[in-house]
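Quick one: the structure is below, questions incoming.
Other chains of the complex are left out, but the ones given are in their true place.
Per-chain residue numbering starts at 1, and chain names A, B and C are given in the order in which the chains are listed.
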């Protein structure tokens, strides 16, 4: 059995969650997110982000969160703006467009949007009413390339959006990894202040399923639950989501799990850096993209699963390695050992 | 703490499922439903319905199943037909319409559609192309009123649909309860032969989440997974659904759980019948709708939670009682004791 | 060649319009409704309704107007409410649902909605967030049955809507006929005060194409043009619509044409009343629904085209007769002559 670095959702969930499911199992609870676990988990999240005015909703997955948030905010003629690498653009089978909204794509080097990028889009959409109206800025943190936003970058983006009457939405499928990155200077509290809506990903950080949508902009809070129900995302046993987030948010487990994943990735990264390996992007989260020779890739493939991400030249390709809350030291050591022996 | 008869999703899940989650937790598995548990569960379902040509997909909940199936089958100008009590009409926040499709409503006495009803709809939709085209017949089994389809009824409906080039889709959120009802003469195998698509509800029969969509009509199978992904219903950890259905389908657990729920409801029903109580509809599944005096309702309310379903007259109302896979004998006895003492 | 009473759009347009098209033909004009004719016509309409704050937009037809207005006002989870005879429910191939919105249907006797009807709908949609939210009340004036709203009726409806935070939208495909009916006490100015949005139908009152959407509620005005463009309704040669409405609104031509149509219908109605004929609904506009014996219907069919609307009994049916701005005295006389000779 090969060890997989393909993604951060290969395993089940953190044992605390299973224990809590077991412990709570026979309690009768109200349905549709009105259970006591969900209510407590929401409180805990609002405390963590230090915003009692926020609204919190739990849904099952990232694509679901993205399509619900975006379709609930935009008017029919308004559109989202995303980096070309954005998950909503390439990896969600047109889920956003299926709700009626275009996504404008911006090429970037590192998967991050800057005010200048968005200004360019605004400048090319002035032919009213013959073009869609850019209205929501979609960013991922960490991005699909493993990079993260620093506080100043997010502040500038947030300022720009507010000045231009745009909404800022952060896809946080890997938000834990972003804010626990060794180079990060952003807190959840910062993010709550700087975005209109963001979500806190559970699926890729130790939950079975679940993303916590956090609505900071009060004008988007009214009636939000209708959107969740209409899109088929309101679980009858909402307790399943509540119990998980309650466990994750207790005693900083969420952050510890993400930090572990990051650290395991950094161990491999550092081992490769020592060998002079070049990386496709300079990341400090749980995704790394080293460029390796096809020979090494073949050797690694015998013991590990991972994606070959991009062909570089005849002799080498970038691979993507993703670590998780559950990646063991053994797996890391085994991987590094092969590197040490072959690079 | 009052005991709740409000619904069949108040508790967690059957212990076997928790055990299987625990046991499988650290196994690394492929994502998005390609895990070994999902594959085995699908096989087991196909065996149970005795149709190797069927396609099986797991999603999280009933509204999600309904909107994905219906929107994947219909062309933009085609519509669904449903009994006016149908879940898609009244309880899904316009989820079907949000995918662009109208639902035509038919008044019924018992929540079940008959060929005659549908013929009436066809006859009133002949003004081509100024009206929507009725194309998919949506039925629930058991229905929202707790009633069930007998084999002959379903055969007639299925025949009618095929003759009229209509598709037949069965919402099986409570399908276990329907086929294990003491008066049922239908099997899953029958249903697989008589419908184009149906689903097997897990959420209301012992799972944490999960409905198994079964596509019998091969012309709807191609590319179906795209629809699941686009609607945000493809779980990264599809194993969560696979593990649950694997447990439920093993050793007829699914049927045993449903039968238990039915039997508990029948005990209350019989106790009430002995007292001469009238019921809103004549049901043999886990939903019963006794008409009780407001005095009795008040007394029952002190110890039990349930919905007052429909006001009958100044002195009495129908209540809805739903039992579940986990409803204890104690709860039933306590309830019957109050009836015996007060009716 | 039989004379047709099938509808009010069998002929071309009023000669003044053709003349204006001819006269203006070689003028170069700005596209997309920015031409001088459209601008003047909008001014004239705002004068006529005595509301300088209104916004006016021209589109091609009624279904188009309905779908643009409704989809631009409602949020995804909100729905429209309509009499069961409403054009949007039965005659537009699911155009509203195709934009994602449900329509709740209310049975009425005369095609008109009353506050009580809507209250009933509100009362049965309290299961938040599991049901759609009724938000827009759609009425037709004159209705699909030829009936009209009196001032008091519309005031009561308007009051009710404002108190309940509902929007009131009037489909005015035959609004000219409504307000020029001999029993009407409503003016366009009244309607502008009492509705959020309404439209003034051209197609059924002497134009080639064209409906003038009038937005009284200023909160719906911003960005409305985007919706028109997005739905494919923004004509490059918007002048075609502007020129027509400019001619129709000049010197009350619009009202004169509607009054003519009404009067021609009333002549037939009165001739039939004298013979003791019963009518399906009591109308004073250009649609009448007399109940006639099949013998008479056959005789009339030899010289006239019309729809047999509803079977009444073995011997008789209601037919629908529609007169237009162009229905000649000769046609009316010929029709009455047959009645006189055979009834």
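Quick note on the criterion: a contact is a pair of C-beta atoms (placed from the backbone, for glycine too) under 8 Å apart; a residue touches a chain by one contact, two chains touch by 3 or more.
Everything numeric here is computed off the predicted structure, so don't read it as measured data.
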| item | value |
| --- | --- |
| Given 3 placed chains, full-complex copy number | 4 |
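Note that in this section only the chains that are shown with their structure count from here on.
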| item | value |
| --- | --- |
| Same-residue or different-residue interface between chain A and chain C, half as cut-off | same |
| Fitted rotation between chain B and its twin chain C in degrees, CA, nearest 5 | 180 |
| Geometric centre distance via CA averages, chain B-chain A, whole Å | 34 |
| Chain A and chain C: spacing of chain centres that average the CA atoms, whole Å | 51 |
| Touching two or more other chains - residue numbers and ranges from chain C | 76-77, 99-100, 129-130, 132 |
| For the chain C and chain B complex, residues of the former touching the latter | 76-77, 79, 90-94, 97-102, 105, 127, 129-132 |
| Contacting residues of chain C [partner chain A, same complex] | 32, 71-72, 75-77, 99-100, 128-130, 132-133, 223, 225-230, 234 |
| Partner chain A, residues of chain B touching it in the complex | 1, 3-4, 6-7, 9-13, 15, 18, 21-22, 24-31, 60-68, 92-95, 98, 203-204, 208-209, 226, 229-237, 239-240, 326 |
